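Only one protein chain is missing; all other protein chains are in place.
Chain nomenclature is as follows: A and B, assigned in order of appearance, with residue numbering initiated at 1 for each chain independently.
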Amino acid sequence: MVAQNIGFAIIAIIMVIGAVRVVTTSNVVHAALWLVVVLAGAAAQYILLAAEFVAVTQVLVYIGAVMVLFLFGTMLTRSRIGRDSGLNNSYAKLGIPVAVVLFATMALALSESFGTEKMPTDGSLVTTQQISDQVFGPYLLPFWALSFVLLAAVIGAIVLARKD
Amino acid sequence: MIRSAEALQTLSSGWFLEHAWLIPIVPAIGFFIIILFGKKLPMKGSEIGLLSMLSSLVLAGGTAMQWIDRVNSGAEAQFIAPVVRTWNWWQIGGMKFTIGQSIDGLAVIVLVVVAFISTLVQLYSTEYLKGDRRYTHFFAALTLFSAGMLAMVVAEDTILFLLGWEIMGLCSFMLIGHWWEDGANSRAALKAFFTVRTGDMGLLVGVAVLYFASNEWTTEHLGVSGFSIRGISAWALSGEPNSTVILVASVALFIAAIGKSGQFPLHTWLPDAMAGPTPVSSLLHSSTMVVAGVFLVSRLYPVFFTGFDILGSGGNFITIIGGITIVIAAALAFVQNDIKKVLAYSTVSQLGYMMLGLGAGAWLPAVFHIFTHAFFKACLFLGAGSISHSASHHSFDMKKDMGGLRKVMPITFTTWVISTLALCGVFPFSGFFSKDEIIDNVGHNGYQLFMIIGLIGAFMTAAYMTRATYLTFFGEARGASAGEHHDEHHDAHAPAHDGHDSQDAHDAHATDHADHGPHESGWRITLPLVLLAVLALSSGLLNATPFGEKWERIKTWVEPRAEVVMETAPGGPGHSNVLSIPAAAEEGHHDSPCGSETPEEGVCYAPQLQHAPFKWSKAMLSLGIVFLGIALSWLFSTLLYTRKDKRLVGLTERNGVLRAGYNLLINKYYLDALYENVIVKAIAGPIAAAAYWFNQNVLDGILHAVARFSRVFSGWVYRNIDQRVVDGTVNNSGKATKGAGGVLAPVQSGKVSQYGALLFSAAAVAALVLVIINS
Partner (left out) sequence: MLVNQFLFLAALLFCIGVYGVIARKNAVLVLMSIELILNAVNLNFIAFALRNGNADGHTFALYIIAIAAAEVGVGLGLVLLIFRNRRTISLDDLSEMKG
């Protein structure tokens, strides 16, 4: 399956570069756009992982709605930001070692646990039906909770954002 | 030769003998009742006093009878063991203090005397001190005194003996100073107390020396401590003691006896003690308390016997003191105008006789003299009290307020005369059988010089008593006896009659006296007088040596038998100690080794003494001397006092030698001046000043230096330790906390990114740790 690996590699590199640009660029809009890149890359990975439904949902919801929200938010709060030190605060220097340590830890753990385990090659496609069986089956309660959360979020957002 | 077993009997005992320790307890309880409740009782406490003394008398009488039975139950030469009961009082280290009774003949005879005279004096006091301002306290002190003396008499150990001795001293002080409002009385009380106290140091030293010297021997041989009187007695006769140690102990104890019994040179307190009420003088200072010193010597006789080598020498410390006392006191009695002082010096002189007797080995005559002397001397004192109460208007001055009283006070007169004759030693009165026996035995035992002194003393006794009798009862009535009231009497009057309202009763009393004049006293006074006179007459017959051995009852009952005793069975606490069968001895009249040599086995409790065989020829000599004394004195008195013979009146003023002698006697040999002005003032003056200087400069100086040092030191401590170290710690802990707070405060900065950073850092570290642990 070399093609998948190459595909994965290219997409992964793009994603990582995009993520790094998200956290390092000094332009908020640029950061949002790079986030789109990352999200798209994620969707591509999902396809590779035979998760088509999730990939499409990702594109629709994340890129389509969440990023729009972000851009709206950026627009509405645009003011003089990042004057001298860009968009990084004083803790930036601390963040690097934390991230590194965390990555190292996780890498260590992962390599020890999974080693060179391969993905199953008979990878059957997960159908929408299966997903809906899961949602309305074992994971019904979280589904209802989720609906309440969404309701609360909608109402909360309206309450927060209205002018009074 | 072994004596056959049947000749040695088990001695009888009885309830009274076993419970003789109750005899001092009853008056002690009486004392507490009188002190606590006396004032509320109908007779103001005197009924309790009388009742307790009567009970003691009954108990003492029972004890005496049972003792006589006990003696009779023993074999002829058997040692009559005392009835001993002990209780463990206190134990510390190796020293065990027991308390208990030891009843033998000596204890019995003195118990009876003390109980009897105490009872009579209590009865007498109800009349004599009627209306007195401290009536209740008087009876309390009187009862306590009896308790103390009885405790001393029954004591089995020197500790209880000492306790009783001291209680007597205290009560003597309280009673002499009964009318302490008058400064002279309180001074007399203090003088008595301090003089006797000086002697008491000897008692303490003696008891301690005896304890430490004898304790080992007594514990080993007899199972008792060195405080036990019979233990000490046995030890003294065992040949064991070092002669210096026992001499020191004897001297120390005898010094105590000198103080208490008014021997030269500590006799000066006794005449002054006459400042107390007459019942006190008759009880304490004639028949009972002053006899305590004689009792001490008799009780611990083996100690003195060995210490002074009594039968071996021709003169020793005791006899010298006794002999001197006899003569100087008799001489002083000639120049007294106060009737009580005459009797006081007479007491001192008679005590000298008793000491002389004891010192010369005449133990039984001396003890018998205690017995008879108590009766006639108490009678004489009570008679003097009777005169003062009813005739001479509380005055005791013979020359000023008495005279010719034989007509108006017949009972008092008769009893006085009987007692005087007994005192002089006229046959068949009791004094003859006791005093003459002393003189006889003193001569027999080799103390010839002292026998002569005793005879001279007898002459002087007869003489001054005749003088006193003449001045009091014969001749013309003078002063108060003639019915006159002197102003000075009101001073003596007032203390005794503060119970009434002053003015009204005063007048009533005055008119009362004016109507009656001198008269005989009431029955409560005369009854004791009569009883005592009867005894003064007849008590001599209890040991009438002239009539043969069968008449010598006191000797049989009282004198401890000088037998060797084989074993002792020490009784446990509360059990009678009946000494078992004594050792074998030869048949018939024998000389026991006690006192002269150490017994090979067994112990001796009493030394073998000798008794002078009675000869009428010797008795005639002393009787003759006595009659000569009476006759000469009578002649002299008539010439001087009644007829006022010009050759005699004022003789001492005209003649230089006689005047010097008279002054010497009047000033009591300047002994009082020596004691008070020289010794006491030396102590009160320079020595006290030196002690004060030492106290202020040395002792206080040390204190001040310590205080200054403390102040400096504490200042240093304050500055350095308190301020720097302690406060520093406190302040710095605060600063540290503040610093820590300051360091930690930025964590709560309110910056979200910081919170985020911390959160993720913590998560990273935790993850790392977990991974490392689990890998």
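The definition used in the following text is that a residue touches a chain if its C-beta (ideal position, glycine included) is under 8 Å from a C-beta of that chain, and two chains touch if they have at least 3 such contacts.
This one's a predicted model, so the numbers in the text were calculated from it and none came from an experiment.
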Problem set entry | Residue of B:617, B:748 or B:774 in touch with the missing chain, whole complex considered | B:748
Exercise. Footprint of the hidden chain on chain B, which residues?
Worked result: 745-746, 748-753, 756-757, 760
Problem set entry | Touch residues of chain A, complete complex, unshown partner | 1, 4-5, 8, 12, 15-16, 19-20, 22-23, 28, 31-32, 35, 38-39, 42, 45-46, 48-51, 53-54, 57-58, 61-62, 65-66, 69-70, 72-74, 76-77, 79, 81-82, 85, 87-92, 94-96, 98-100, 102-103, 106-107, 110-111, 114-120, 123-124, 126, 130-131, 133-135, 139, 142-143, 146, 149-150, 152-154, 156-157, 160-161
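The rule we apply is simple: only the chains that are shown with their structure count from here on.
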For this session: Could you please specify the touching residues of chain B with respect to chain A in the complex?
Result: 751, 753-754, 757, 760-761, 763-765, 767-768, 771, 775
For this session: Please give the residue numbers of chain A that touch chain B in the complex, ascending.
Result: 89, 91, 94-95, 98, 101-102, 105-106, 108-109, 112
